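Of the protein chains in this complex, one is absent; all others appear in place.
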Amino acid sequence: MPSVTRLLDDSAMASALSRMAREVVEKSGGTRGLVLVGIQRRGVELAARLAGLIGKTEGKPIPLGKLDITLYRDDLSTIGPRPRVGETSLPDTIEGRTVVIVDDVLYTGRTIRAALDELADFGRPRRILLCVLVDRGGRELPIQADVVGQTLDTTGDDRVDVAVKELDGRDSVELVGGAPL
Amino acid sequence: MTDLLIRGGRVIDPSRGTDGVADVYVRDGKIEAVGRNIPLPPGAEIVDATGKVVAPGLIDLHVHFREPGFEHAETIASGALSAVAGGFTAVCAMPNTDPVTDSQATVGFVVRQSIRAGKARVYPIGAVSMGQQGEQLTEFGEMVQAGAVAVSDDGKPVKSSHLMRTALEYARTFGIPVADHCEDMSLAEGGAMHEGLVSARLGLKGIPSAAEEIMVARDIILAGLTGGHVHLCHMSTRGSVELIRWAKAKGLRVTAEATPHHFTLTHERCEGYDTNAKMNPPLREAADREAIRLGLKDGTIDCIASDHAPHHYDTKEREFDEAPNGIVGLETALGLAIRELVEPGILSLPELIARMSTVPARVFGLAGGTLAVGAPADVVVFDPARRWVVRREDLHSKSTNTPFLNETLVGQAILTLVGGRVAFDRPDRPVS
Partner (left out) sequence: MTTPSLGKDLIGLEGLSADQIRLILDTAEPFKEVSERAIKKVPALRGKTIVNLFFEPSTRTRISFEFAEKRLSADTVNVATSGSSVSKGETLVDTARNLEAMRIDMVVIRHPSSGAAQFLGDRIGSNVINAGDGKHEHPTQGLLDLLTLRDRFGRIEGLKVAICGDVLHSRVARSNIWGLLKLGAEVALCGPATLIPRELAELGVQIIPRIDDAIAWADALNVLRLQLERMQAGFIPSLREYNRVFGVTRERLDRAGKDVVILHPGPMNRGVEIDSDVADGPHSVILPQVTNGVAVRMAVLYLLAGGAPEWQAS
């Protein structure tokens, strides 16, 4: 029976997101030209929340987009049956903007690489930043996050499960298997 | 030639209505004696037939041996071997060769090739019209003189009613039947399978049952008009069976045959576009198959004929529309007949042998179909219960285009004598 450790509950996640929202604005140098793009699936919900938090603080709506990276994965030629492709929609243009990619968990870095490739097909942002709820280590590519909610040190046997109210009915981050830090 | 004593088999002779365990003594190429416990004659070899059936050699009125012209698919020799392997001691070869068998020269060729092969007797059927073009009558007299036993333009119908009428009248002079391939071409042209739900689903042009029935009706009426003998080839529809029943009730000289695939398969077999299910007339519906079976039972359909139609593998290995029609059938006929007709109780074994031996002989006026003393020793010994799997490498014909590959059939010939000579001896035949 694998062990399950609750790392963040509702309120912990809410405060993490508040702090992350502030850091995003800081690292982006303000909200001018700021666009948040969430990665399917849960990155989309997190990006929406961050956009909401930032928008409330700054008093203006922050453009929000969704990106599904399935078609840009680097393992499509080797895996068998195809994964489902979710919705991609970006606000009119990302040309010259500051794009903040939002995802729930950063692990090998391949998802982000795919996201960078896909964004390149849409245009050329001025800057791209990465914001993740959990950085669990285990990078296989030279990719780093600019804004992190929680850092973990995990092994290949561990699983990090992120749940969001909008999809799963509750907010939580859990580590399954292995010892917590 | 060695004399043989075929001992202890169930001897079924429909020509004399006998069915019981007995011995058959073959001497000098003829049936010398049939009776219980015949003492072993000097110089005779014993054939142990216990548990087997001993019957007059099977006779197939409708085969296609592709010689001359298409020897890559089959020759008279390979076909005659396939025949005896299937238990047939005599077959009638259709004339749609290249050149067409439409003269005494070509008829004579077939006869000579048959003798050279030394297996089943191959009787030539001459064409009705020169080159089977449907215009000019062939020389029936010359062909019969050279050995033809019937006339037919099979492969094609005799389109012109006038020509059919003339052929039926002229054939009366020589006492031969006109065998017709019943197909109204204006309805059937371009069709690849039976017109029905399956053809609608597969997107293939269909041949409606009406195409056959219209010609059957025409031929029956002409038989009435001329007093001639029409033999209807490969009947496939329930409508045809009804028409033949009516004709016979009126006393018209109409005989008919049906193939094993028409009493076994239906048009569903064409699913997946298997070209080994493509033949002419096509496989029809379950109700048609049922009518053929009942027709064989009540004698409306006189006999079973295989319409053995060899095609080289390459020619069948193509799109359904492009593939030629037909399947081989000499070696699967008996096994299918016992499985589909005898085992379910539709025909008894004696009734089946009548339909495959005695009656065909009578329909075409051939010797054979009997084990009467003095008759030529055309005999088949078969195992009526043997279950065997049809394997490509075991078939003796040059071509193996059959939908029954890898199927289990019931009943198989193990020894076939033609004129008292062993023409086929299955390697695994038990010897005493």
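For clarity, chains are labelled A and B in written order, and residue numbers in each chain start from 1.
Definition applied: contacts are C-beta pairs under 8 Å (C-beta built on N, C-alpha and C of every residue); 3 or more make two chains touch, one makes a residue touch a chain.
All values derive from a computational prediction rather than experimental measurement.
Although one chain is not drawn, the whole complex shows that of A:76, A:141 or A:167 it is A:76 that touches it. Although one chain is not drawn, the whole complex shows that of B:321, B:343, B:407 or B:425 it is B:321 that touches it. For the options A:33, A:52 or A:86, the residue in contact with the chain missing from this view is A:86. Considering B:202, B:375, B:405 or B:422, the position touching the chain not shown turns out to be B:202 (whole complex). As for the chain not pictured, it touches chain B at residues 196-197, 200-205, 272-273, 314, 317-322. Residues touching the missing chain, restricted to chain A, are 68, 70-72, 76-77, 79-89, 117-118, 121-123 (touch as defined at the top).
To be clear about the criterion, only the chains that are shown with their structure count from here on.
Annotation: 77 Å between the Cα-based centres of chain A and chain B.
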